[in-house]
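Read through the structure below, which is laid out as structure tokens, and then see the notes.
Note that one protein chain is taken out, while the other chains of the complex remain in position.
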Amino acid sequence: MSQFIQVILSGLATGSIYALAAVGFTLVWQAARTVNFAQGEFVMLPAFFVLAAMKFLHVPFSLALVLGLAFSIIALGYLFKQLIVQPLLYQQQSLNLIIATMALSLLLKESVKTFYSGQAEPFPSLFPDTSSNFFGAAVSLQDILIVISALAVVYLLTLFLDKTRTGRAMQAAAQNPNVAEILGVDVKRMTLYTFLINAALAAFASFLITPIYLAKFSSGEALGLAAFIAAIIGGFNSIRGAVAGGILLGLLDNITATYITASYRTALPLVLLIAVILLRPEGLFGKAEGRKV
Amino acid sequence: MNFFSWKCLGWVLLLAVLIIAPIGRGGYIISVLSLWLVYSIAAMGLNLTLGYAGQISLAQASFMAIGAYVSALLSMAGWPWLTTVPFSLLAAFVVGILLGYPALRVQGHYLAFVTLAFNTLVFLVLRNEDWLTGGIYGLSGMPRPNFSLFGFTLFDATQNLHFYYFILLLTVISALALWGIVRSPWGRAFKALRENPIRAESLGLDTRRITLLAFAIGSAYGGLSGAIMSPLVQFIDPASFTFAQSLRILLMVVVGGIGSFFGPFLGAAMAIILPEFMRFTDKYYLIIYALAVIIVLIFSPKGLWGMVENAGARIATWRKARATS
Partner (left out) sequence: MSSPVLSVKNISKSFGGIRAVRDVSLAVQPGEILGLIGPNGSGKSTLFNCILGQLQPDSGEVQFQGKPMSGLRPSALSRMGIGRTFQQLSVFPQLSVLENVILAGQEHKGSMLSRLLGKPDVGLTAEADQMIDFFRLTHLRNNPAGAMSYGQQKLLDAAMAFMSEPKLVLLDEPAGGVNPTMLGQLRDRLATFNREHQTTFVVIEHNMEFVMSLCHRVIVLAEGEIIAQGTPEEVRANQTVINAYLGG
């Protein structure tokens, strides 16, 4: 029983991190019809920014975190949008943008491997790594804090989107850019904000997950896949769905790995992904996008 | 001479170069060229799926895997290599149909994920079911094809150069077959699918069926590519057929020029041959390559072949201007 609680808890923890990545992914899709195949690398990279700041700039961890966050927002938010998304967004070949993000994921992964390290590097945790006693089970405080902080960030985000003028403008720009433009919304800027927010979410996810799984150039692949699966299961169009998808995925992954099978651990989410796409493409929480021809 | 006969001349010259190039070179160069041809076949197939039918498939490496493992298992059971090829083709084609039938009903970006998931699942099965596939250790020692007639050995495929010519022959045959398909009414249907699928549907073109066909044929080419790779490198393992490999093949098609006939060869050359000439870049090569892909996509959406075409068009207009002035 105590193991079960721990499995559930760590499943919730990784799940809420997946949720962060999935929410950012969904936002970018909604706002700019961009499927960011490099989302996993966006979650892998910020931790390396922090490590590099500590190593080369010799700043303490807390300052490095701030620098890492800022740099992520600039590079993975602003530069990503300006240099890659913008030129390719309205080209006749709409596949080119997706493919460019695929190339970007390769670029980022290899860059880290070549310019920083091919090894797995340790990363300091944001939270104290203590465990406490909960009904006789050893429960990790870190996991609890991860869940709380991740969900808090998502909650703040939804507050921002629903209750502030900018947030509502962003939603309007995403849903119907033409009408929003007419109503005086600066659609281009709202889209930029979306990318900046995605970068911030990815960075935060990075800071939460890297202490657990270590910083490695190759972790983007699994993280990205998790983000996609979570977003799709939850319904590409829904933030709530992305959160639910992420948590569901984290739980399922942990439960499967512990109780069912280790070697086919990744298979279950993949099968789930295929099943959802084929049977209910709008996801568990999304709205149907309409039949294809 | 109009552009068409320039093209023919180009093909003939290219063929000549490909025949002469490896003579006198070391085994390493020959194996690089052989590998390039193998990947060109896989890229050719993906080009049909992506370039003509407009579908993103991230599973081409898994079809290579299917072709490779089927061929390897059968040849290690004693079957002559040539007889394993139809089975590799068939297996890849059938799996392509089975995967495509449900998967092609969803929009482009969803298909990318479905094929990605499929590729990873295939990888998992190959890795875990070691009773069949040898697991992470893979299969090795697949025999090269043996061509003897009435006791006389036609050629000795264990010699790398001879095997290279054999692969070249197979590549030419597959390219011709693809050219035949593209030139036929099917090819016209594929192009219609790419340009205006709604109009095509309203004219009686069953877009679902034709998309499925393009996908399955593309997958079959992947299978063929795998079946050739098996005796070429004489060692196959799951790591050669990961999603990263599928991505690599996709990028080859894109860089070369989506939907152009020559594109896959150019793209594969850039991924496989060019690194050999740029040894000094060594570990930076993938970074440069990925960057090049992004730049090509932004500035020359029709890829390297598009650049060649543009240059050709500009030369043609320049010559016209000169002739009239």
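Order of writing sets the labels: A and B. Residues in every chain begin at 1.
Definition applied: a residue touches a chain if its C-beta (ideal position, glycine included) is under 8 Å from a C-beta of that chain, and two chains touch if they have at least 3 such contacts.
Note that the structure is a prediction, hence the values are computed from the model and not measured.
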item	value
Touch partners, limited to displayed chains, of the chain removed from view	B
Given B:Val94, B:Leu205 or B:Val233, the one touching the chain that is not displayed	B:Leu205
Hidden-chain contact residue, picked from the options B:Leu33, B:Leu46 or B:Ala192	B:Ala192
Residues in subunit B touching the chain absent from view	181, 183-186, 188-189, 191-192, 195-196, 198-209
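FYI, only the chains that are shown with their structure count from here on.
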item	value
Subunit A residues touching subunit B - in the complex, by the definition given at the top	35, 37, 84, 87-88, 91-96, 98-100, 102-104, 106-107, 110-111, 114, 221, 225, 228-229, 232, 263-264, 266-267, 270-271, 273-274, 277-278, 281, 289, 292-293
Touching residues on subunit B, where the partner in the complex is subunit A	50, 54, 56, 102-103, 105-110, 112-114, 116-118, 120-121, 124, 127-128, 197-198, 201, 207-208, 243-244, 247, 250-251, 254, 258, 283-284, 286-287, 289-291, 293-294, 297-298, 301
